[in-house]
Structures are given as structure tokens and as C-alpha cells.
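Complex shown without one protein chain; remaining protein chains in place.
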Amino acid sequence: MTLKSALAAFGAVSFAVFAAPAFAQDAAAPPAPADDATIFVFNTMLFLIGGMVVMFMAAGFCMLEVGLVRTKNAATICVKNLALYSVAGLMFWLLGYNLLYGVEDGGFIGSFAVWGADDAATQSRDGLRAALDEGTGYASGSDWFFQMVFVATAASIVSGTLAERIRLWPFLAFVAVLTGVIYPIQASWEWGGGWLNAEWYANLFGAEFSDFAGSTLVHATGGFAALVGALALGPRTGKYSENGAVRPMPGSSLPLATLGTFILWLGWFGFNGGSQLALGTISDAIDVSTIFINTNIAAAAGVMAAMAATQMLFGKVDLTVALNGAIGGLVSITAEPLAPAIWQAAMIGAVGGIIVTLTVPVLDALKIDDVVGAIPAHLFCGAWGTLIVPFSNADASYVAQAVGLLSIGLFVTTMSAIVWFALKFAVGVRASAEDEAVGLDVAELGLEAYPEFAVR
Amino acid sequence: MTLKSALAAFGAVSFAVFAAPAFAQDAAAPPAPADDATIFVFNTMLFLIGGMVVMFMAAGFCMLEVGLVRTKNAATICVKNLALYSVAGLMFWLLGYNLLYGVEDGGFIGSFAVWGADDAATQSRDGLRAALDEGTGYASGSDWFFQMVFVATAASIVSGTLAERIRLWPFLAFVAVLTGVIYPIQASWEWGGGWLNAEWYANLFGAEFSDFAGSTLVHATGGFAALVGALALGPRTGKYSENGAVRPMPGSSLPLATLGTFILWLGWFGFNGGSQLALGTISDAIDVSTIFINTNIAAAAGVMAAMAATQMLFGKVDLTVALNGAIGGLVSITAEPLAPAIWQAAMIGAVGGIIVTLTVPVLDALKIDDVVGAIPAHLFCGAWGTLIVPFSNADASYVAQAVGLLSIGLFVTTMSAIVWFALKFAVGVRASAEDEAVGLDVAELGLEAYPEFAVR
Amino acid sequence: MTLKSALAAFGAVSFAVFAAPAFAQDAAAPPAPADDATIFVFNTMLFLIGGMVVMFMAAGFCMLEVGLVRTKNAATICVKNLALYSVAGLMFWLLGYNLLYGVEDGGFIGSFAVWGADDAATQSRDGLRAALDEGTGYASGSDWFFQMVFVATAASIVSGTLAERIRLWPFLAFVAVLTGVIYPIQASWEWGGGWLNAEWYANLFGAEFSDFAGSTLVHATGGFAALVGALALGPRTGKYSENGAVRPMPGSSLPLATLGTFILWLGWFGFNGGSQLALGTISDAIDVSTIFINTNIAAAAGVMAAMAATQMLFGKVDLTVALNGAIGGLVSITAEPLAPAIWQAAMIGAVGGIIVTLTVPVLDALKIDDVVGAIPAHLFCGAWGTLIVPFSNADASYVAQAVGLLSIGLFVTTMSAIVWFALKFAVGVRASAEDEAVGLDVAELGLEAYPEFAVR
Amino acid sequence: MKLVTAIIKPARLDAVKTAVLAAGVEGATVTDVRGFGRQKGKKEVYRGTVYEPDLLQKIRIEIAVEDADVEQVVEAIRAAARSGEIGDGKIFITPLDDVLRIRTGERGTTAL
Amino acid sequence: MKLVTAIIKPARLDAVKTAVLAAGVEGATVTDVRGFGRQKGKKEVYRGTVYEPDLLQKIRIEIAVEDADVEQVVEAIRAAARSGEIGDGKIFITPLDDVLRIRTGERGTTAL
Partner (left out) sequence: MKLVTAIIKPARLDAVKTAVLAAGVEGATVTDVRGFGRQKGKKEVYRGTVYEPDLLQKIRIEIAVEDADVEQVVEAIRAAARSGEIGDGKIFITPLDDVLRIRTGERGTTAL
């Protein structure tokens, strides 16, 4: 190698790899960044590992729900959770991803196209650098995987609320539309770079809409769909008597519900941490760490707040509300897990825990039958988390947050209503009263979840 | 530092680290690879993280099996799963690893030697580079760990099939031989670089045998061992009456079985993804992402296919078959999770789900009592996945796949038969009819899995 | 860029990134290390991923304990585990971390200050290098997260021992003091660089105290606190009759206890592996791999030893003791998971399994009622693991280990006794005999863990 | 006095309870039982195997009543438990020599 | 009519069911119960503690029969339930004043 070619090579290298430390003599300069290939792998790993634990949230929702339904519907809720995760994956491949990310800047809907991996952009040195600059320096498949497991989460929320009375196949039909169409369209408005991120929006409402990991896009969306479903279906037979009395139908296995909550808590590190979308730089690594802490503190505060609130209001700690409190805290911090100071995260989560405690009975008073408390935890706390973003993030605006939340709420509610009522009239969504009485397990599946156990 | 030494150092650097971008002026050149130490760490992390989630599959199998046996055998299946994972780890250290990887190129069996970490090769710059080129640039211990958890998987398969009637210690004796001897020898033929990878084999049958993550090597092997065990043991007392009637013995806790399936699904990302064996380059990161997607889609398709098939054939969705369908889809894609297009992965997995649905009753018709459906899911789908590799991978040959599968099947079947019958005549493997009636928990362990629950 | 600036930049680069291969011509030289930013990210990932799986141990403890208590106290143990993890996180933020790591070299106690992230040191090139040299080259938040989940582990141990008779809020008060004050102070002596690491200590006792991942600092500490609690509370009503008979109160769900054990086993890879505190270099990656192997082998040996011991002593394998054996093996290897050869790790773990088997009945003979066997597994095996460190690590001294263990034992015992008795006299810690009879679930929470299941 | 023991379908428990309370009964004891009789289990398929569950879930209600109230109580149960399908169950009437209330030690009909 | 109530070992349920069906019985009601008597629990070791379970799992079968069939049914149960070991159980015969079939309202032996 001649001096000249060595220097030429070197020049390229210093541009490509060492662009930052141009003033490299200065010991106080920021550290040289990792090289681009390394950053690419780190980013991809973030999605894959984060995606794995978020995938495991499917098990968490399943356990939470199976623990909170009665034994006679426990196998059905298992089938639903297994199937909804499957359907979500298939629909997000066939339709969802490109509806979400195929949207134009400032647009309202993406494109109708089956997704396929495309890593051409990152195969050249400059292409990779450009991708890293744009925040897309990762394997395209890892991104798909990560986004897919998010969709499944939204669907899980619905299954919990509507448990014990919805028929299996109509439920899955709704899930297919939710995960293939409704969720992607509204998410495209924000994460796809659609109109909630448009300049006119920011000008009009003070800032772009901001939803870091999906308090609104995932959780409130699932919650809205669940709420409309609960209204379309009506409550479980016998849940509310005419005289206004509410009949408790206690969950059949609180240990499994607790396990489910722990699994969800675990998964949330992937959910929020992975939403940083990058891990290849020092600052990304620091940010992901901050997100882990805020996520954990918010959940912890949600638990303690729900425990304290149930103790004070009802004279006893209610485990099932404490579990909802953990979820409520987690959902609350999801819109902005990075910006808050720890005390802010604690406060945001604690309010989430209190919201859950207060609104669970409110839904019952309204005769909206939400079997597992998903509407308080995901919808109400999702709204709270979204609206409180400007408290810790100066770049956000309360008005912009409210407008975004309402827009998405309106869209999801309308679309869900159309689908629920279409299904209702076309095929019927609700199990017959008799099937409900014997339980969906025997009625729909012809088996029992706990066949040997004597059940009262 | 003088210019001369600087340039000398630089020259070395450009060779070591920037070998690829020799034409570094060209912006369209591939990105510079990460440096060797980084690649080494990435590769090691892939094994460690992948290994962790595969390790957790031991819990998944345990939960799946405990949910599908009757309460009176539930504690015993827990002991078996805990112990088989332990035995597998010890045997793979004492015997297995070197029997597997100590094989000569084209050979039939490795060496008899206790395994010990050896990282000498990667301690020098050139040694590391050479190791990376050969695909062995990782901590030797991380490789051992990853391979070890695979062995445990094969043993788990056996425990499910033979549940509710096999005695504890003879079962563990079989596991010791399976994980220390039988599994390693057959796996050496392929993953050790043995005869299934030999040139003569490729010449004779059109290609080397190809089994990316072990549809045959792990799953069919476990399935063959289980099948022979089921024949050696006979069915549970009362399972088949003389008039041909099959008595269902429903699983005692479908929620736990569902949890187990989700854990297995999670673990499979490590199982298949980790089998890429490298994560330090852009292309490896992309490949691992592809593997994640195909793995997930195959499982999802397996679930939906099994649900649809049970609905059509039996008039009802059968949750337990849907769970088997997930496993069937996963096993089917395991032989080749990288090459298929997504639609191919979906198809491969869906067929897996259908295979399971159709063959579960066939085994019953043959009076082969497979308590958890492991033979359909692991053996039949393992065979299917192996044979279908050439559908997506042009480098594979149908004949080569069939010959490999049959060879391994023959070997594992013969060896297992020898061990099962030796155990049968030496110490007896089957619990007495009376012990079976009261349940192995009380008979063998002197306790009950659910002592306070009233059981019908 | 002029030649001069190029060369200047280059010089800096070669110092920063390529310091090691100064003699780069030598192919036998060690491989060039990864660049500093990469190492930073790797280290941070180790903490985050390790921390995630250790966090999941909270679920593991919860399942182990809920499986080993009776149904009537199952919901309460769930609340306790959920809340203790929450309290631990909050207290370690408010008090614990700085009490632990704010200690002076050779000191006895850290500072009273709320923790906040501080990543200033690693923002400059030289600062980062210095941090890496000192072993602190990671995101400060990732470190906090990792240490926090350790604290929670210690608290989990206490909840298991005292189950079925301790009241909820007093228990949580104790947990707050344990995780906010007691644990951090004693841990500061070793991990904070306090007096157990002082030169005078090493001179006096032959070596510094050595506890890699916390056999003493985490497990024995939890065990001491639990032991004092058990003495302060007394045994469950009816457990021991005057005539010396012990009434077994079998765990209500051994499958859940088994699941919990598998989760703990999984988490332990993060617990011990993450305690390497670094993953960015080849040697760290190799070390972490070694730790994984030793951790796994010790647990496997613990299981098999406990199974063999119960078989020989009691004539039957006892699943619950085998589960304790896994934990015992894991705790035993935790003081030194890196230095032992595999056979040493196997031996250390096996002894742990035997210790558990032998001491579970001893506690009963002493009428110390440890509901889940946490004192044998965590305290006795923690002591064993600590004392045996010099067997494999030549830099440790038996005397130094014993002195450290006793010092910490004395401190934790004294502090715990003060807190337990203060709580006892101030508010009372023990549920009334009547509450104990109906079960804490109904008495304290007003609900049942398994409300539909008929319980004997 | 008589002991009236009814074997009914689980889904009818609430209705029967309400009915007997309305008929003046002050207490009853309920047991989860299984029964077989003319009613056959619905054919089910489990993992591809068709079978008929042979023992069906039933509820057993025992009520101690004064002789004078027997017919009224029996009729209340019958009306509330009846769906008209096979398997609705039976009511058994057996003699009851004496009753004692544990709390007070009262005997006979005052103990009911 | 009589009510024949047998307390048997759980493992014998299938055999007894088959036997009474063969003896002309058309229905029966089964309850999971626990019992104590001469039979002692097998000594067990749990976590190193030796103990004897004091209540053993039993099955209670209740069959309403016509007076004429009592001996035949009792004998069928006895033969099928017997293993010859302590703890095989008991058969109680108690008077049954009347029976009513809920579905039809039939009374007496036709309701059996």
C-alpha cells in the first residue's frame, strides 16, 4: 500500500467512522462513535431482544386474563390469546405494516401491500450512514418483528374486556380487522410520520403529537376497541341486576393473574426501551437505561398507589386492583418514558394506579362489563399518560396531545363500532345465554380448562 | 509516535479492520465490518441470550406437560422435567459435547472426553480472524451453553410422551444415555461435520444433509426416542379398551399448558435465531431477523391451521390441538428458518399444524399412547420440516434430506430400543398398575401436586 | 483535510482506539479491542438484559412461594411479592443506592441522598476511557437498574419464610427498611468498596472479602433477616405440637412452585453473569460464558444431589426439596461463579443441594417455621458458597471469608431484630390466630386466590 | 321432620335457592356431586377422540323441614329446578328423627 | 324404598358403576368425600417430616332403590368394591319415604 492510497483510505475511514471527533486532539471531545456496522447490529439487537420480551407479553396477557375469568371460560380465553397473537402476526404481514409505515409524510393512510424485508438501503457504506442518520439503521425484519408484537398487544386488551361472553370466531374476525387495518391506520398518523407529525399540526396545536411508545397508539387504541366491544356485546348475564346491584364474579386464579402481571412488567422494558429504536450510541444506551428506570418506577408507584387507595377506600388491599395498578402505571409512562425525572415518573405512575382504583367501580356503575379491568388500565391510563407528556417534555403541547388522543379515539371508536355491529348483525358475536351459563369452554370448545378440579 | 510507526500501525489496522473497504473511496462499497473483538462479543451474546431463552424452554415443556397430564401425575412430571434438564447439562459436559463436536470431518462419532473451555485460538489477532472466518469466533463456553440447552430439549420431548406411567429413575437413566450418547452421536453427523456433510454424501444424494436448527437432529430425535419408549412401555392402563374405544384422559390444567406453549414459542426465537451462530455482521443481523419472522409466522400459521382443522373435522376448536399446532409449526420451520419467503414459512407451519391435527388421532388408533402429543409435533413435523427444506433452499436436495432423516431415525430408534429394553429387563421402567391408579405422585413421590384441591 | 490534520486525527485515533496493538505487526498480539463507545454499549446491555431477567426473578419467587403456601394464603403472598418488588425499587432510589455506592474507600456507610443518573464522566473521550479502565464504563442508569433488582431479591427471601402468618403492611415496612437501609449498608462494605475491601482487612485476614455476585451480600442477608423474622413471629399455629410432632402443611401447587424455580434459574444467569459488570471485551465475554456454565452446572448438581439425598434418606424423591436443591446450588455458586473449574462448580452446587436436604428438617426440629425453605437455601447455602470461595479462587482467604460473613451476619441480624421487634411492639406483625385459621386471603384481603375451586 | 334432598342441574341452583327461601325455608346445605341416569352426556371430541362423559355435574341440596312443610318445599324445588329436559334430577324425602342446633343446643323443629 | 349409600375407594368407582348398572340400577349420585376409620394412611415423608394423612379420599355413591332390589344392589356394590383390604368401606341402608322426578313430577318407584 502506498502512502497515497493509505492516506486516501484513511481519509475515507475518518469520514465514515470518525466523523464526530474531527477535533480529535481534544481529550474533552465526545468519544468516537462505534462504527456503523456495529451500530447497525446494536440497533437490530434492540428490536430483536425487545421484541422477544414484548412477544412474551402475549403470555402475560393470557395469564392475567385466565386468572381473572371464571374457570368455565378459562380454556376459551387461552385459545383467544393464542389465536389473537397468531392473527396479529399474519395480518400485520399481509396488511398492517405497510398501512402503517407506507404512509406519506403528513398523510392519513399508508399503502395496501404485503410486507417484505428490504435491506438494500443499508448494504452500501453511504446508504448505511444515511440510514443511521435517519434512524433506520437496522435490519428491516427486526423492525417488522418489533412493530408486530406491538399490534398483538392492542388485540390482547380487547380479549380481556370481552371475556366470558364473546364467541371465538367473531372475536378473531374483529382482531383481524383491528390488527390489519384499524391499528395500522391510526398508528401511521404518528409513527408512520402522518398528519399528527405534520408541520401544520405543530403550528396549529403548539407541537407535534407525541407518543413515545404508545400510551395512545397501542393502549388507548386497544381500550377504545374494547370499550365499543363491551357496549356492543352488553354485560355478562347476571353481572348487573335491575336493582343496580353488581354481582362480583371473582377471578378463578389470582396466582396466574399475578404471574401474568409480572410477565407484562418484564415485557414493558422491551416495549418502552425498544421504542428508543436505537442502541448503538452512548447516548442511546443512556436513554434506554433511563427508560428502564422510569418504566419500573412508574409501575412500582402504580402498585403502591393502588394498594394504598384500595386500603383507604375499601378498608382492604385488593390484589386484583393492585395488579391493574401495575399495568396502569406502566401504561401511563408509556407515552413518555424518557423525559421524566424519576420523581415525575413515580408521580405519573402513581396517578395511573389511582385512576384504575377509582374507575373500575365507575364502569360497573355504568354497567359496562370489563372483565379484567382493561379499560381503566389501558384506555384511561393511556389517556392520562398521553395528556401528561408536556409535564416532563417541554417539546410537547397539552393541546396537541388532546387533539391527537381525541382524533385517534374518534377514529378507533367509529371503526370499531362499524366492525362490531357488522359482525353482530352478520354472524352474531355474543354467546347464547345458555352457553354463557355452562361456560364457553364446554359450549364452544367442548372441554374444560380444569377438568379434574371440583369447582363450586 | 513517528509518521513511520503511525503508518505502520495504520497499515495493520486497515488490513485487520478495514479489509473489506479496500476501495474505500467507493461510497457504494459495502459498509466496513465491525472490528473483530466486537464481532466476537456479538457472537458470544447471541449464544448466551439465545441459550437463556432456550434454557427457559425447559420451563415451557414442564408447564405444557404438567397441564396435559392428570393431577395425580403432575408433581412427577415436574420432577422429571427439573431432573432431565439437570442430567442433560451434566451428561453433555461429561460426554456429549466432545462426542458431538470432536468428530472428524465426514466421521461417524466424536471423541470420548470431558468438555473444557478452550479459548486459546481467539487470543491472538490472527487467531481470532481465522476463527471468525471459520465461523467459530465466540467464547467456547457460550457455544457449549447453547448446544447444551438443545440437548435438554430433546429429552423434554420424551418425558411428555411417556408421562403418567414411567418410573422416575429408569426414565432419568434413559435421559442420561440419550443426552450423553445417542443425541451427540447423530448430531455429530451433521453439526459436527460428520458424514452427512461429507462430499461423497453430497455427490451421491445431490447435496449435503441440511438441518439448520434441528427439526431432525433435535426434534425428530426426541420424537423417535419417545416413540420407541411408548412402544416399550405400552399405553396407560385404561386408555384403550379392547373394543377399540379410546378413553380421553383430559389434561388437568389447560392454562398451564398454554403458558408452556407461549414459553416454548419465546424460546424458539433463541433456538432458531441462535442457530445462525453469528450476529456480528450486518448480514448476520439481517439473517437473524429473518429467522425470527419465519419462526413466528410458522407458529402462527400452525395455530390457525390446527384451529381451522379441528373446527372442520371435529366441529369445535380443540385448544390442546391448537397448542400442539403452535409447536408443530415451530418444529416444521426449524430445519430451515432462514431461506423461506414469509409465505413459504406460513405454508410450512400451516402444514405442521394440520399434520398434528390429523396424526394425534392416528396414534390413538394405533394404541400408541402419547400423553401430550409430542410424537406428532416433534417427530412428524420434524420429518416434514426436514423434507421440505429444498422447497425454499435450492442448495438442498429432497433425496439427501430423506436419507439423512432415515439414517438418524434408524440410529436413534435402534439405540433407544436397546436402552429401553435393557432398562425394562434390568430394572423395569413401568410403574405398577396400582401405582398408576393412585397416580405416580403419591406412589413415587409420596406427595400430591395439588394437595388441597378437591379432585374429581 | 490536509495531510497534517489527517495525521493528527489519525494519531489520536490510534491512541484512543488502537492502543493495544501498538506492535500491530505481530500477528500473535492480542486482538485489537473494540472501540470505547462499543464497549460502553456492551456493558450497558449486560446490565439491562441481565437486569431484566433478574427482575423476572420477582415472578419466580412469587410462583415458588405461592406454590408452597396453602391456598388460603396464596393471594396474600402474591400481594406481598408484587409490593415488595415495588417498595424495593422505590427505596433503592430514595435511599439505598447512595448508601451503598456513596461509601468512601474502606468506609462503613454511604451517603444519604436520593439517587439520580449521572453520565457526565463518560461524555468525553478521556473520561470514557478512564471510566472503562475503572470498570465504570456503562450508563449509570443501567447500573442502578441492575443493582436495584438485586435488592428486591433479598426482600423476596424474607417473604417466603414468613408466609402465612405475617401481616401485610408491617411486612412491607420491614421490606422498606431492609431494602433502603440494611441491605445497602452491608453491601457497601464490599461492593461499595468499604472496609471488607480495605488494605488492613486484607493484611489482617489474608485477603479482601470476596463475594462475586452476593452469596452473602444478597442471599445470606435475606436469609438472616428471614431467620430473625421467623424467631420474632413464631411458627404458624398448629405447625408444631407440644409433643414435638411436626405437622406438614403441604404446598398447594407444586407445578407453580416448579415454574418459579425455573424462572429463578433463568434469572440467575443475569444475576451471576451480569455481576461480571462488563461485556465489552473478549475476555469479559469469555468470563460471562464461564459464569453461565458454572451457574448452570451448580444448579443441576444441586437438583441431583437433593434428589439422591431425599431418595436415600426418606426413601422417596421429594420434589419440594429438589426445588430447594436447585436454589441451594445456585446460591452456593453465587459467591464465586467465575473461578471454579466445572467439576468444582458441580461439587459446590451438589453440597448446596445436600445442605438443603439436611437442614430443612433441622429447622423444623428447632421449631423455626420457614414456610418455603428459604433459610436453608439462601442462608445456609449462602454461607457455604461464601466460605468455599478459596477452594477455587487462590486470591481469597478462608479467614477473610468467615470474618466477612460473620460481620454481615451480625449486622443484619442485629438490625433486623431491632426492626422486627420495634414493629412487633409498635403495630404488631403477626396475624391473629383466627385470621390465620381462615387464611390471610380472606382475613386481610377479603378475597380468595382460587375462589371457585373446592378446597379440602 | 323430613330431610328433603334434591339432585338438580347446577344452572338451577340460584333459582331453587330463591324458591325455597320464598317457601319459608331458612337454611339448606349444598354439595357438588356428579350423577348418572337417563341423561347422557353430550358427545364431545377431545384430541380427535369422540367420547361421552359418563358422570355429569349436579348439585345436591339438603333441606330439613317440618312434616307440614314438606309438600310445599318439594313443590317449590320442583318448579324452580325444572327445565323439562332429561336430567333435571330427583327429590328424595327421607325421615329425620331429630335436629340439634349446635349454637344453642335446641332440638326438634325449633332447631330448624 | 331405600337409599343405599356406599363409601368406597376411589379406584373402585368404575367397577361399582358397572356392577350396579348390571344389577338394574338406572341412576346414582356420586360425591367426593374423605373418611377415617380403621384404615390408616400410609406414612409419608414431606420435607423430612414423617406424618400420617388422617383423612383418606373416598367416594360416596347414593342409589335410591325399590325395597325388592336392595339386597341385589348391595351385593353388587359389595362384590365390586371389595379389594379385601382394610378401608374398603361401608354400605348404609336408610329408609326413603318418597322420590319425585323433577322433569315429570312422577312420585314413588316410577320416579326412580
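As written, the chains take the letters A, B, C, D and E, and residue 1 is the first residue of each chain.
Assume a residue touches a chain if its C-beta (ideal position, glycine included) is under 8 Å from a C-beta of that chain, and two chains touch if they have at least 3 such contacts.
For clarity, every value in this text was computed on a predicted model and none was experimentally measured.
Asks: For the chain omitted from this view, which of the shown chains does it touch?
Replies: Counting the whole assembly, the omitted chain is in touch with A, C, D, E.
Asks: In the full complex, which of A:Glu65, A:Asp364 or A:Glu436 touches the chain missing from this view?
Replies: For the chain that is not drawn, the touching residue is A:Asp364.
Asks: For the chain left out of this view, which of A:Glu65, A:Asp119, A:Asp143 or A:Asp318 touches it?
Replies: Missing-chain contact among the listed residues: A:Asp318.
Asks: Since one chain has been left out of the picture, which residues of chain E touch it in the full complex?
Replies: Interface residues of chain E facing the absent chain: 2, 6-8, 31-38, 54-55, 58, 60, 74, 77-78, 81-95.
Asks: Could I get the residues of chain D that touch the absent chain, sorted low to high?
Replies: These residues touch the chain not displayed: 3, 17, 26-31, 64, 94-103, 105, 111.
Asks: Residue by residue, what part of chain A touches the chain that was omitted?
Replies: Its contact residues with the unshown chain are 245-248, 250, 313-316, 318, 320-321, 357, 360-361, 364, 373, 456.
One rule holds for everything that comes next: only the chains that are shown with their structure count from here on.
Asks: Give the fewest steps needed to get from chain C to chain D, where each step moves from one chain to a chain it touches.
Replies: The least step count works out to 2.
Asks: Taking each chain's centre as the mean of its C-alpha atoms, which one ends up farthest from the centre of chain A?
Replies: Relative to chain A, the chain with the farthest C-alpha centre is E.
Asks: Do chain A and chain B face each other with the same patch, meaning over half of the contact numbers show up on both, or with different patches?
Replies: different
Asks: How many angstrom lie between the CA centroids of chain A and chain D, rounded to a whole number?
Replies: 49
Asks: Need the CA-centroid distance for the pair chain D / chain E, whole Å please.
Replies: Computed value for the inter-centroid distance: 18 Å.
Asks: Please output the residue numbers of chain B that touch at least 2 other chains, ranges allowed.
Replies: In chain B, the residues touching two or more other chains are 10, 34-35, 38, 45, 49, 250, 253, 259, 314, 316, 318, 320, 446-447, 450, 453-456.
Asks: Residue numbers in chain E touching 2 or more other chains?
Replies: 32, 45-46 - these are the residues of chain E that touch more than one other chain.
Asks: Which chains touch which?
Replies: Pairs of chains that touch one another: A-B, A-C, A-D, B-C, B-D, B-E, C-E, D-E.
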